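With one protein chain withheld, the remaining protein chains of the complex are depicted in position.
Chains here go by letter, A, B and C, matching the order in which they are written, and residues are numbered from 1 within each.
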Amino acid sequence: MALNPPLNRKLRMGLVGGGPGSLIGPVHGIAAEFEHRCTMVAGAFSSNPERSRQAAPSYGVDESRTYGSYEALLDGESRLPEGERIDFLSIATPNHTHFEIAKAAVEAGFNVVCDKPLTLDLAEAEALLETVENSDVVFALTHNYTGYPMIRQAREMIQAGEFGKINATRCQYIQGWLADTSEDDNGTLAAWRTDPAKSGAAGTFGDIATHAFQLGRYVTGALPESVSCHLKTFVPGRQLDDYGTAVIRYQEGALGIVTASQVTHGRENDLELEVDGTLGSLKWRQESPNELVVRRKGQPHQIYTRSPGTGTMTPLAEASSRLPAGHPEGFYEAFANLYNAVFDDIARRASGSPFERRDTVYPNVYDGVEGMMFIEQCVASSESDAAWMPLSYPAARQ
Amino acid sequence: MALNPPLNRKLRMGLVGGGPGSLIGPVHGIAAEFEHRCTMVAGAFSSNPERSRQAAPSYGVDESRTYGSYEALLDGESRLPEGERIDFLSIATPNHTHFEIAKAAVEAGFNVVCDKPLTLDLAEAEALLETVENSDVVFALTHNYTGYPMIRQAREMIQAGEFGKINATRCQYIQGWLADTSEDDNGTLAAWRTDPAKSGAAGTFGDIATHAFQLGRYVTGALPESVSCHLKTFVPGRQLDDYGTAVIRYQEGALGIVTASQVTHGRENDLELEVDGTLGSLKWRQESPNELVVRRKGQPHQIYTRSPGTGTMTPLAEASSRLPAGHPEGFYEAFANLYNAVFDDIARRASGSPFERRDTVYPNVYDGVEGMMFIEQCVASSESDAAWMPLSYPAARQ
Amino acid sequence: MALNPPLNRKLRMGLVGGGPGSLIGPVHGIAAEFEHRCTMVAGAFSSNPERSRQAAPSYGVDESRTYGSYEALLDGESRLPEGERIDFLSIATPNHTHFEIAKAAVEAGFNVVCDKPLTLDLAEAEALLETVENSDVVFALTHNYTGYPMIRQAREMIQAGEFGKINATRCQYIQGWLADTSEDDNGTLAAWRTDPAKSGAAGTFGDIATHAFQLGRYVTGALPESVSCHLKTFVPGRQLDDYGTAVIRYQEGALGIVTASQVTHGRENDLELEVDGTLGSLKWRQESPNELVVRRKGQPHQIYTRSPGTGTMTPLAEASSRLPAGHPEGFYEAFANLYNAVFDDIARRASGSPFERRDTVYPNVYDGVEGMMFIEQCVASSESDAAWMPLSYPAARQ
Partner (left out) sequence: MALNPPLNRKLRMGLVGGGPGSLIGPVHGIAAEFEHRCTMVAGAFSSNPERSRQAAPSYGVDESRTYGSYEALLDGESRLPEGERIDFLSIATPNHTHFEIAKAAVEAGFNVVCDKPLTLDLAEAEALLETVENSDVVFALTHNYTGYPMIRQAREMIQAGEFGKINATRCQYIQGWLADTSEDDNGTLAAWRTDPAKSGAAGTFGDIATHAFQLGRYVTGALPESVSCHLKTFVPGRQLDDYGTAVIRYQEGALGIVTASQVTHGRENDLELEVDGTLGSLKWRQESPNELVVRRKGQPHQIYTRSPGTGTMTPLAEASSRLPAGHPEGFYEAFANLYNAVFDDIARRASGSPFERRDTVYPNVYDGVEGMMFIEQCVASSESDAAWMPLSYPAARQ
């Protein structure tokens, strides 16, 4: 039971963002340390040094390695001996800051785990991709829903041909927390998400439709060709979309639909994926993540569950499970699965072993660029009366 | 407990279609007679006289009033004394015959209950509308899902303003029975549905997307403005669409989505409606028809059930319920609710009372024309790269 | 498509009970006439002649055959020519009147469909059994839940050995409509059910636990040996139990549990059956009656649905289905299935063909006696500190 073989030691983590009031910062901390494979040792939790210091104890980070800016962190850590400095940097800041932080970290040689969306716009994303390709770092993007075992099972079953040719995907991501508030009274989480300067060209579509789009891509491997999109802003005074639907044509003839809402009263985090193939269909809901419903004409409906050791799971899905069937694993565990796959590659890099950069288990910079293209083309389409916009990205994973 | 007040007698029903192997013919018979308010007394169950005679006993129709064609039926019944002849004619034949049968019946002065879609194309539909408007008959269209109590509850709650302004509808109608068959080997039900000469310009979209479109219209009252549609034919060799999605812009700014499939393996009859309003959201599934999920931000999720006598139901929904909560009512009962509302108007007409013709409880000829416009514009849009097509019909109900 | 072969005619039905305000009377009328195999032609809807006359029109029964008492009905019908008189009598009256009505009907040679429980007590039940055995009539008892297709599927799968040896059954029947009312203010339905003189020795246990017990018996065929029971009366002032649980030892070693409540707030008609066998387990809920969940270790969970024509249904289950999968059939349809099986035997008797009397598709007088024994032994056990009471009935079906 070596840790991060062949390294046989815990990895050292740095975090940018995650200051007081942050939702996703603590998620990174919990998920990364979940199975004791890493320890957070450094952080720039806020661009306000005082607030950064306040946050440090809850992450267990020592004051000596609590920084007041990401620049200071990168500088400070780079000066430490190789055996002490961080192995990777996680970025949990608002969208508009991802680019500069990630670029600097990669250029300093640090592996990066970056929140989605990758950057503020596609131009930044393509520039970052170039930076990553010119480096040898591990670069992951936290489309965390790919970490769910049953999503990985769906992917592996499709890859094995169990559903035949893919005809259609239907993906809905429905929330309601922005249903009736203007941004003024809704606190930190809402504030930057609905500000174009910080969030990017899209609101709901940048925040959650990208997850939905990417999930369909990850599970089916189908390559998109073009998109037609309708964005709506239903809450008066809001600057960005809070609802929308996109129709996607895939290169092999499949038809995809992505609908996202943050204004549907009372809906929580209802990401749902349906895939139709010529040999079967599947359905998965993030709010019941341990189940995957599989149907084939002429057979009873089948519910596959996360149930390691029973013989019903595919290899990666099984390896992504900890507890026996019926012991619910949830959001943190999926996030930890993403981190674990990243750690495998970080250990490979650290030990000089080769590692895959495009078709990785975890979402990466290529997925990130594709996601930014999706956002931009959706916005462009919506502004052109839902005209078709190209959505083919040459370097995309299959 | 008078029957069909003020008539105080059972109504007399005639049926065209419903011969051996028919699915929907027997449904009409069961639903219409459900609560003993009518008796089927005449039928032209097939255009083959021998087959028509074979079917008669299972409907309890006497040989003397079993006809070999709809013309013979209308002729024969018209000759009978008023106190014996049928009160209404139900039409359960393939789409391409609806027009001529319905037109003739209306012109002969008979009330009509017609299967959807109304006709083979929009031109026919508009001609039929004119015929109906020039008559004084009761004319109903069997968009039977409007008969479900919880659909009626949703409509009444929305009409009462409980959901505020409607922002969005999402309606999916997913089946799988045409997933892997070509028409040759799939028997009667599939055969005419996939033949353009009998089904009309659309396959799945004519067969079931019209239900979905109409259901959203019925529940919300929102008036459509334009539609963009993508139709697909996934099964090789099929002549008509078996999958598609339509985006609908409503006049007041709402956005609607209708997706329909008949090729999703193992899915049964999964018609699902979601409505977002500024004050709440709702969700209903035809496969669990006795439940209506209502959500409002800051409150627990609420499940309204068909539960007469408990104080939670709206008036029409309560009146459309028979059994106490938890005693499942299903497809037949909803269909019977539609018939019961038609019977109320037939009795009104027969007794010289006025009755509503446009905003009826049951779907009617106006809904039928609108449905045909929906089909034609969806096909036209799909053939024009999903261009926007007008979908505003001046005489539509609100 | 002959009707009731070989008779080739509709059957003639008489009804006792079902007057104004009755729940179950109209259910009998709708279910029996569901598929046009019979017509109600006579009724004694109330022991109050005026109320009996009031009810007649809603059943479509002519005034000339509307009687003021069951005695008058039996007398009047017996005097009619064989080709006019009723073929069978349905009994939908309070429990304490079942015995005398059923006995008189059987002795007059009429087939009988009797509401459950069979009689007021076991002594009456055994006397009635003797009467039936000395006759040649068809006698059915409306444990209507046995009419659900998926219950019949469960039974057939168990009979075919697909679940191996039966180890355990768990059956809950949970309602809430008597949660907070005393009998005075709850109207007709509650009044007689909570009056020992009319309901019998048990309240909730006589009303619904008998259904649960019988359902387990019907599905598994396991023969009971003894019972230990705890009854409770939670609503102050109530005379009979409104809650209870019984543990049942079966002769082959299986253990059964039956729990029933009518005081669980908000629960509707939640009859749930679970069966454990050595090769698999199953679960069925009356509120989702078209599904049967089957599980086997090492396999995905399977949901069998009512889906005729797809190859997944057992013969009797398939024959008990009308509509394609996903078109919900409910309470009435199950009740109609029970009637249809009775009609088959009535037609056999009328045409001189032999018919099974004990192991019938529908519950019968033997099941009724066993049910009365269950009630009496549960009450006796409960009064003796839950002591074990014998529950083996020699003539029980297997």
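One rule holds in what follows: contacts are C-beta pairs under 8 Å (C-beta built on N, C-alpha and C of every residue); 3 or more make two chains touch, one makes a residue touch a chain.
Predicted, not measured: the structure shown is a model, and the values here were computed from it.
Please identify which residue in B:135, B:310 or B:392 touches the non-displayed chain.
B:310
Out of B:48, B:64, B:239 or B:299, point to the residue that touches the absent chain in the complete complex.
Missing-chain contact among the listed residues: B:299.
For subunit B, which residues touch the unseen chain?
Within subunit B, the residues touching the omitted chain are 294, 297-305, 310-312.
Spell out the interface residues on subunit A facing the chain that's missing from view.
Contacting residues on subunit A, toward the hidden partner: 1-3, 8, 10, 20, 23, 26-27, 29-30, 33-36, 54-55, 57-60, 175, 177, 267-270, 286-289, 305, 307, 322-333.
If the hidden chain were put back, which residues of subunit C would touch it?
Here the touching residues of subunit C are 167-168, 170, 172, 174, 176-177, 179-180, 228, 230, 232, 234, 243, 245, 247, 249, 253, 255, 257, 259, 261, 263-267, 274, 276-281, 295-297, 299, 301, 385-386, 388.
Methods note: only the chains that are shown with their structure count from here on.
Same or different: do the copies subunit A and subunit C touch each other through matching residue numbers, with over half of them shared?
same
Distance from the CA centroid of subunit B to that of subunit C, rounded to the nearest Å?
Each chain's C-alpha centroid was found; their separation is 35 Å.
Any idea how many Å lie between the Cα centroids of subunit A and subunit B?
For subunit A versus subunit B, the centre distance works out to 44 Å.
So what's the Cα centroid distance for subunit A and subunit C, whole Å?
55
Where in subunit C do residues touch two or more other chains at once?
As it turns out, subunit C has residues touching two or more other chains at 305.
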